[in-house]
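Below is a structure I'd like to ask you about.
With one protein chain held back, the other chains of the complex are shown just where they sit.
Coming up: chain A.
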Amino acid sequence: MADQIKLTKSDRIHVWWRSTFLQGSWNYERMQNGGWAYSLIPALKKLYTTKEDRAAALKRHMEFFNTHPYVASPIIGVTMALEEERSNGAPIDDVTIQGVKVGMMGPLAGVGDPVFWFTAKPIIGALAASLALGGSIMGPILYFVVWNIIRMAFMWYTQELGYKAGSAITDDLSGGILQDITKGASILGMFILPALIERWVNVDFSPVKVSTIKQASGAYIDWNKLPAGAKGVKEALVQQKAGLSLDKYKVTTLQDNLNQLIPGLAALIITFLCMWLLKKKVSPIIIIFGLFAFGVIMHVLGVM
């Protein structure tokens, strides 16, 4: 057993880099299988030297595989460990390797989707977008840098974790850690989402005037009594700061009334309506077009 083949750190870095292209040949038949085989090639090249062994290794990694692209990394790590043992003579057959892959991809996808797609992406995206709306280049830079640091670090460390733990990792996965991560991400996501809804879903009924009340004198700035020129402008600003209204008539819009209940109520109602429609299996595309049509109609009618 003197000539055991071990995967070096450099091999593992190559696999890590290639795993970036995991979804490149995503297809309806076996999904990520091509990218999976592609990712493992540096390891397989090192471990197997004869043509027959290589063909067999590639064939067993062209089987169906699909998970969240980032959490594939720990599975790649474990698979490398298993392949390494196998090439050194351990009795690990195709069924074991395929079993580990399939056994891990389901539960891990269940973690990757809520953590990355439903929590991290909306939060980082909203933060970056709010900067970008002001025309700041920091928006795109922040998104790109933060997202890729998180992703690359996550993929490298979990791949190493999987490689070092080997098949023992399947025991850990059955424990509560994954559930805790999933639940924690759901809590964070569910806490942040309403804030995003309130701040970024724009439903504005301002054109609808609920009431127009003539105000008592002294409650508004009497423009006729202001001194002329710059002095008048100054006096007007002082009066406005003191809380005087700009107009003789106080206009209350439907939007003002809604905001007094709680800001963002209309946005929340729209969101709940969308959730209900989605649950009724209405296609999101239809809902999107519906909302555009609704916006145009309401605008033409002068409601929004």
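Structural remarks
One rule holds for everything that comes next: a residue touches a chain if its C-beta (ideal position, glycine included) is under 8 Å from a C-beta of that chain, and two chains touch if they have at least 3 such contacts; residues count from 1.
Keep this in mind: contacts and distances are computed from a predicted model.
With the options "PTS mannose/fructose/sorbose transporter subunit IIC", "GNAT family N-acetyltransferase", "Elongation factor P" or "2-oxo-3-hexenedioate decarboxylase" in hand, the undepicted chain maps to the protein name "PTS mannose/fructose/sorbose transporter subunit IIC" (source: UniProt). Summary of contacts with the chain left out: across A:G99, A:G184 or A:G232, the touching residue is A:G184.
Of A:A90, A:A153 or A:A195, it is A:A195 that touches the chain left out of the display. Where chain A meets the chain that is not shown, the touching residues are 20-31, 33-35, 37-38, 41, 44-45, 51-55, 58-59, 62, 66, 69, 109, 113-114, 117-118, 121-123, 125-137, 139-140, 143-144, 147-148, 151, 180, 183-204, 262-264, 267-268, 270-272, 274-275, 278-279, 284-285, 287-289, 291-300, 304.
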